[in-house]
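With one protein chain held back, the other chains of the complex are shown just where they sit.
Here is subunit A:
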Amino acid sequence: MNTLDTTLHAGEHGHHGPAKGIGRWLFTTNHKDIGTLYLWFSLLMFFTGGCMALMIRAELFQPGLQLVEPGFFNQMTTMHGLIMVFGAVMPAFVGLANWMVPMMIGAPDMALPRMNNWSFWILPFAFAMMISTLFMDGGAPNFGWTFYAPLSTTYAPPSVTYFIFAIHMMGISSIMGAINIIATILNLRVPGMTMMKLPLFCWTWLITAFLLIAVMPVLAGVVTMMLMDIHFGTSFFNAAGGGDPVLFQHVFWFFGHPEVYIMILPAFGIISQIIPTFARKRLFGYASMVYATASIAILSFLVWAHHMFTVGIPLAGELFFMFATMLIAVPTGVKVFNWVATMFRGSMTFETPMLFALAFVVLFTIGGFSGLMLAIAPVDFQYHDTYFVVAHFHYVLVPGAVFAIMAGAYYWLPKWTGHMLDERMGKLHFWLSFIGVNITFFPMHFIGLAGMPRRIPDYALQFADFNMVASIGAFIFGLSQLVFLWNVIACVRGGEKAAARSWEGAEGLEWEVPSPAPYHTFATPPKLPESQR
């Protein structure tokens, strides 16, 4: 290891291009390299989890058991959820943060670059371990992504032990990534960029990082208690010893509810960057956006039991969690109104990133409204564990989080690659995705209200038509993501040269540097542009 000497020398003249070969990616401390690694890893996981989703939809194309064993079906729903949440959506946001946050605030790199590399490289190992459980005796985890005890303890396959350790590794990665983002934003801003001048993507990520540090340890705690129950004879989740399976749900959802905001707050940030650019107006209500984001984060700690209305919690608890949940509609509404007000009388154009952003605003709001329906405790007794819930969270996660990630990718691709996107292909991807996603998930509202339970491989005949429609939509959506892959590769390989300010209305430090952004962006702190002073 010759790092000792090289680091000391590099400190004096550290600004040159990337290293050659695979070593560049294994040993890198560069925020752009690490961002790229996160984004490609996330895309790989998106396709892996997507294939599992398509297996689920293929089985559900018709009633009866056709393609897979029910046990394997359960493994697919579990792994699909875990991979999409921890492998696709979260790393994609961290990748975007790695690429964009230092450029947006004028920092030389992330605050702790070596730890940044470690945060990423834990993930491939963790997911290799988790996916390898598919090939183990007894199969992969089959208890749903929420892994309720005792399904995940007393009745779990042996592979649950590896699942627990994989979750620990993902947690370590997330916490270190979040610490890095907080330290970067709080400590490395260019002189003159006060907190209330911070780009909104940075603000939402700062708050998300706080949520991550607050709740990933709680997830670690709950899987540790599972491990103890499984291997060391404790009875945390076993009433025979005085514990309670419902305790698992409380601790899990204390993590789980902030977790769903971890997956949406950075999306809010991306949309708040894109809409002003293509409306060619400043963001309406910047300060209220910041306060709304913070309010959502704080409320997210006080609503967890709305996932558990039917488990048997006291009436006072049902009421508290019902009203606290409805309160979240207020700051979320502030955000939606602000986006609409930003567009009002703007000079709008509809390039691919803007199309995805607009679809986000409309479809996420639909998901938000179905969430409001689910928040009403008495009616949740009917909706609970039906396809209505599946429809709800897929609306906020697919045309919500995933569309925002794609919008962000299309928006910043010119900055990353130096090439403009082929707009025709971008629009093709958008329309196929938009149509596919709605055909997939909208019918799920109806079959859910009619009573079809989630996580089953077979169903009653009256649900057949809508299930067939949903499956067709899923294949349209899934296959159209190949267009996305093609677009990204095409944009990396060539295309029209992108200007420093790749989009006419784009504001911010990241658009002051050339496209593609140089390997080391800011050797010395840049001047704040006029618009941000």
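Everything below uses one rule, namely that a residue touches a chain if its C-beta (ideal position, glycine included) is under 8 Å from a C-beta of that chain, and two chains touch if they have at least 3 such contacts; residues count from 1.
In this text, contacts and distances are computed from a predicted model.
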Undisplayed chain, where the name is taken from the UniProt record, one of "Phosphate import ATP-binding protein PstB", "cytochrome-c oxidase", "Sulfurtransferase" or "Polar amino acid transport system permease protein": "cytochrome-c oxidase"
Among A:Gly17, A:Gly64, A:Gly241 or A:Gly494, residue touching the chain not depicted: A:Gly241
Touching residue (missing chain; options A:Ile172, A:Leu327 or A:Met425): A:Ile172
Touching residue (missing chain; options A:Gln62, A:Thr146, A:Thr224 or A:Thr310): A:Thr224
Interface residues of subunit A (partner: the chain not displayed): 1, 3-4, 6-8, 10-11, 14, 19, 23-24, 26-29, 106-109, 111-115, 117-118, 121-122, 124-126, 128-129, 158, 161-162, 164-166, 168-169, 172, 175, 178-180, 182-184, 186-191, 193, 213-218, 220-222, 224-225, 227-228, 230-236, 238-244, 246-247, 250-251, 254, 312-315, 520, 523-525
